[in-house]
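Working notes for the structure below.
Complex shown without one protein chain; remaining protein chains in place.
Then we have chain A:
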């Protein structure tokens, strides 16, 4: 025994508060054969030196008493491994160790293992070589210490688990995704098998199940049960009735087919309701082997988890209900694709300012006329977002009705102006629109004849078969502002392969360039279209959209709409298709290796 050995085991936490403990530092350094005092020791006063001198001899005498109060037990062995001496603590921890015996003859003792369980206590040992081949074993009982370490680790694991839960369920999710995420998160942290049953909708309840499957994460599946077939405990729980322990819960879960390959005796199960807006949004059933019973802390964790899962599912369901309404309304406000017309190839592009919204203040459309022609239009209403979109809806409906009574573009535009003024006055809202409205009819010499009326909108561009782009001279006043506005009108003819393009100011006023402040402008648009005379109308519309978006480079923008109509190259002779092989005859098939 050396002073250095003793110093190593001083826990430094004051637990050695025996009378001799206060003397310990002095005693250690004074013990026989000790290492020289090290630099870490505080400088001593002359009085202390004197006391030290006088206490050397008593230290040897006090040794058995001191050793008795050490936290570690001590076993001293001879060179042959025979036990020479056992301290009282060691006697208690290792009753098998007796002087004259060896340490090899009881369980758990292996020279190489520094920590093992013995008589229900967790022991930590270390061996220090003494002089003359003897060895000293220090044995410490670390059961409590490890217990608190385990408790801390468990607490940290719970916190980490809840952090993951917060991250996964904290974002708005689709209800089905949220349900799958809930069961996936519950395994293996809470259970081997987790089943989420959603509150029944129209007599049927959907369930999701996650089962532990190796280390890659749980296997998730789902199913449907008639509300009447749900286990009674689940039904009760959905009504908010049940306590958390339910008799025969495991049996009911097995009965429902949720625990395949398991018998009720093998598992312990728990049921927890997931809080919803008024009644529970669903219930979560967790099951694990009977050996891992749910303790108080597990139940607490389950409740916290259930609260978060309930909130996520409630949000998801709420969002879905609202999204269904919004979706239906949006669908009715989206520009309708132009109706097919002979000799006309339509191309459109539409990109609302708010990408998540899908609708905006730009609109286009086309309707067939009884005489074989079509009326088409593209415009832009004042304002942005939903309100603007609703106004485009009214406007399109107006046009849909009015084109049946008036097919002359300028007069139709004036009729629309009157109708809008009337609604505007009735509702007291100052809304107006700019638009180009045209009528297209097959021309008797081939191609298409166009008559266009302008209501304060950007004049259309025409891509000629030479590849050149010309702007139609079309002007006019805003629609829906004054009675009897000035409406411009222009006619033109599209030869086969020529295209007329209507577009909104979201195209030409797109801000981009080096600093994102320069407008795209008509010149760049004309440039982008020049030489594209062979492009089909949809490709040309998409090209304009692409050029605009490239110019924007992900910056915010106004609504963008393009409507292109191209005179198709009809009357083209039917081509012979060389590439289509004739059906293979049996003879040639046989010749094929």
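The rule we apply is simple: a contact is a pair of C-beta atoms (placed from the backbone, for glycine too) under 8 Å apart; a residue touches a chain by one contact, two chains touch by 3 or more; residues count from 1.
Just so we're on the same page, contacts and distances are computed from a predicted model.
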Refer to UniProt and select, among "Cobalamin-binding protein", "4Fe-4S dicluster domain-containing protein", "Putative spermidine/putrescine transport system permease protein" or "Sarcosine oxidase, gamma subunit family", the name of the complex member that is left out. "Cobalamin-binding protein"
Among A:327, A:422, A:470 or A:484, which one touches the chain that has been omitted from the display? A:327
Among A:76, A:130, A:386 or A:549, residue touching the chain not depicted: A:549
Which of these, A:158, A:358 or A:443, touches the one chain of the complex that we don't see? A:358
Residue of A:152, A:482 or A:539 touching the missing chain in the full complex: A:539
Residues on chain A that touch the omitted chain in the whole complex? 168, 171-178, 180-181, 216-217, 219-220, 319-320, 323, 327, 354-356, 358, 513-516, 523-524, 527, 531-536, 538-540, 542-543, 546, 549-550, 553-554, 575, 577-581, 583-584, 589, 592-593
